[in-house]
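A single protein chain has been removed from this complex, and every other one stays in its place.
Think of it as A, B, C, D and E in the order they're written, each chain with its own count starting at 1.
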């Protein structure tokens, strides 16, 4: 096996693109919170990047991509063969015949970091910083790493045939439902529902969205692991679904009010999430449907969340969680053999739909339940939430001693 | 024909780079308007991206790059052979022997979107959002797609031998003169010329400019459609002309006032626009001249526009329109055979200069006239402009229900 | 020698990535100064990019990478063989067997520009703009170009065997110690130490940091000059050291106060600086150490600087200068033959450590002394510093006639 | 006439505005301010130490009314702005000698 | 002495400043405020429904002058700030008992 320099060039670039998504999540979220928590929100994402970067090279990569241990954890999590990047080198590796093993590793790393960043939606404006550090390490190890193993590391979902091109299940379902669990455990922000908490900086949120869309090309088209027709296919479906999601959300929300810029960018993210698992399996025309339906579904879920008075207000659950769920099902529906050899429901392959549904719902349950338990444990021991005074003055000052 | 993975890697990356230019135009413009229209301005670009992305995969690409129909539209516009991306696939295509056909398609897509975004200069701070959506769909279909066909899709300008390496005519002349026509049809902002309307966020504009410069490497060097010497050549001429334009504008404007940051970045954009058609045909030393003269010309046109009291105040016309015109002529002057086989006026090839001038002036007239007509039609039917009250409170609130 | 399209694709992308670092330095610094100097600070970086871009294609590249002249300057500076990019073409060149010579040239160009931008820390909020233009041209020619020649252009340091993978010495030591010299010559800001001068826009600084981290992948992994295992190795060590630096600074500074976002991003930059010379020579596990120690050292130096009342307040010296010094030594310590053929102290190669220390200290002295002299000359002739009134109203208004 | 100047918590502003509207007080001028009262702000525990956060963001309303309306206005303000916690704010009443409507030149005293 | 407090449209500010300068009024303190008058802001038609935009941005000038200058100042202000449309703003005159120049300690009453 020799390295293909073109493939390597594209995955190097893709990794850089995906890396940018983690701070982009911070900017996206940061613009949505109140000004007194802006720095906090951006910092949570930035810290996620640093922390998971270290965890991943030490153990995370091995847990996700190591061989299945010959014990009861078989199919559930990898062994420690790659601990400290042992046996991960400059030559092609087990998962990458065209690119260096180290490059595959770091490409996966940036997926793990952005997932952690998305999760921070769940405790926005009320998390204790020290508790966050502990929780993040636990979560990425106990929730993310096994999920990645199931789907991409040769675990049970892969064996079962669930398709997840670029991480709809591993990244989006897991982070979205984790955010939901967290929001339930940590409780509403003081005053939520009583007075309005307007976004402090919508242009910053749009900047975050633009960088997310930009980075997503690395995320999805990079997941082809080559510079080839499949990468181009995934690139096109990604862009198309994002555009369709943006427009769908814009139009649907227009019926209930003004066509807002936040609706537009939320729709784009919804479209991007929905196409993620499907990007390399469907046609661009199907991508229009997947994206547009994704936009409409996520908008509906958002309305539902607001009606229920649920304070998961940056909507990781509505957009990433439910959008990811839709995407997983849509992959099972719209996959066509002509694109990448796999057929979905529309080509009569019921098994594919079932496999994808099973994988997705297992992830929903695992992510929700385990996150819930972890959150309760951290809450009972260190305490997840800041004091009421700290929340009142804001996390920027109370947690970081900074103002903006 | 087999895919070259290196070329594919570079065009994948280039497409992502160019994609970023569309929101970058939004940030550039957004910083220049009044605070009450900041979100609106960014949103216009973002919507342009979404809308044109869908239009392009449905019909735009085919109109631009389809074969000439055997009727009176021959040479003017492509047929519908690629509608819905029919026949555009993962293998190399008619326009791309080294990269997947789909990749060529999406690389062209991001050019179409950024062109639409540039046009929004013409009705800044006074456009009705619903009218914009309709206008944008019409404009990209009726103005952009034919122009792209003329120059790149085998239309008459290509047959006539006009050189346009990366879109000086198709992107910049067309958008710049369209903005001029729009500004004339929609009329001045209330109070224009009576009281000052200062930029609300210069750092945001500089951020936009930085991202534009960054993305322009994909725009110009990507237009080599390969990872080769020509791409490197275009990369170098691009950067050099941008730098020369920035410094030229800075110095010339210094004679009339302070050396402003806006002058600096405007000069950079002017240089980038000017080199766009020439990037793959001229030497780096010629690029210094092209960029510097571009900076000076555009600055002069801007002064002229201000003196005339013309409210095309984000200066798409002065910079993109006139800079693009200069670039088209400059390509006909400075092209040297040693770079890419084509000689310009300085190497005695009068025909090249004539062809380029003809192509450019045809585009000027077509873009201006057709845009003018479209604008009048939309104005008479839906109404282009918001009410005076809406303009007074700002488009952010009146069109999008948002504040920043 | 034929071009490798994969390598070319990656270096094209890397050059674009590194280009973005220059404005990123502007945003990073801009957020840290007072609001009245925000535009000025960003503009200094932007101008650095434009100015050095022209200088480099005219003479800088030749001075740095031209052959050694057969006179007393032998080993010190290159000749003028590449003046005006003479003999630098689309084919592979003397320094680049896989990529076009022009591409190597422009990849080096973006290093020269970012170095100049880093230097602007030294006279933040008090430099006269006209003096800056003159100084910048002198500095890049007389300080940067020779240093680049020593280390990369076949000069004495290269001959002596000093390792500098991506520019720890040439870029970071030189700019950091130049900033120190400048701060000493130009003197403290009025009121420094008497009243607090708080950062005006921390999110902007974090944005700058995010873009720097992003661009640094091009900086370090691009320095492999190929799309290969070494690039992947450098990519991984870079990311790992950055993360380790960020966390180390966060934790150490927590002992003395709150864990601030500025500490986090400063630590990341410190880690990135420290790994720069080592990126292609060490293992990821060593990168954790190099980054973490880098974070701690730079934090300590920053405290020291503050205690001494030294107004080099954007800390180019503490982070780039001292971080670069640590990185140069660390390369001499941690290099392992298995990665890239070179052994450091830990593998018993004392010579490597000595060579690296010699190269680094020579650069420290050269950069500091020559910058000091240049600064004094410019100060005595044109005057480096604005008047007290200009400083009071801020450089945005007084130098650029702009407000934000 | 009097200028009633109220400094309130930002999160109460919506309630206050509504309460005033109901009583027919429409005209008002709003300023973002920072303030602290006698308590000198909020004290946070912090790794053993303490940290005082003062100068918290507040919203200042200035409302010019006839003398006869002052008491009703004050009642409406206190009722709607009160949370019962520290930092609820202050109201100051300042004499106004004259008020002119720019559009019409109309003057009231 | 009196403090003349004028709340005007931002777009009139340049004219007002110039008009005041001409009359020799140099000292002033400017604040960005938001406000609404009796009309409760601007009503926009909106897909059948209506939307009221109140609390529009205004600029507030505070100018302290001798009693004898008040009338001249008010005339200068109203003349330069007036557009004749809703939202032109208000002027309030407030008594000032004392004014101190910090630099010199000079006091006027």
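The rule is simple: a contact is a pair of C-beta atoms (placed from the backbone, for glycine too) under 8 Å apart; a residue touches a chain by one contact, two chains touch by 3 or more.
Please read all numbers here as calculations on a predicted model, not as lab measurements.
Asker: One chain isn't shown here. Among D:64, D:77 or D:102, which residue touches it?
Answerer: From the options D:64, D:77 or D:102, the contact with the absent chain belongs to D:77.
Asker: Specify the residue from the set E:26, E:50 or E:68 that touches the hidden chain.
Answerer: In the full complex, the listed residue that touches the missing chain is E:26.
Asker: Take the complete complex as the reference. Which residues in subunit E touch the chain that isn't displayed?
Answerer: The missing chain touches subunit E at positions 1, 3, 21, 26-31, 64, 94-103, 105.
Asker: Touching the absent chain: which residues on subunit C qualify?
Answerer: 36, 191, 194-196, 387, 389-390, 392-393, 397-398, 401
Asker: Which subunit D residues touch the hidden chain?
Answerer: For subunit D, the residues touching the absent chain are 2, 6-8, 31-40, 55, 58, 60, 74, 77-78, 81-86, 88-95.
Rule of thumb we're sticking to: only the chains that are shown with their structure count from here on.
Asker: Going by the touch criterion stated earlier, list every chain that contacts subunit A and also contacts subunit E.
Answerer: Intersection of subunit A and subunit E contact lists gives B, D.
Asker: Determine the shortest chain-contact distance, in steps, between subunit B and subunit D.
Answerer: Between subunit B and subunit D, the shortest chain-hopping route counts 2.
Asker: Between A-D and B-C, name the chain pair that shares the greater number of C-beta pairs in contact.
Answerer: B-C
Asker: In whole angstrom, what separates the CA-based centres of subunit B and subunit E?
Answerer: That gives a centre separation of 44 Å.
Asker: Where the centres are mean C-alpha positions, what is the separation of subunit B from subunit C, in Å?
Answerer: 34
Asker: Return the residues of subunit D touching two or more other chains; collapse runs of consecutive numbers into ranges.
Answerer: Correct list: empty.
Asker: In subunit C, which residues are in touch with two or more of the other chains?
Answerer: In subunit C, the residues touching two or more other chains are 4-7, 9-10, 13, 201, 207, 227, 258.
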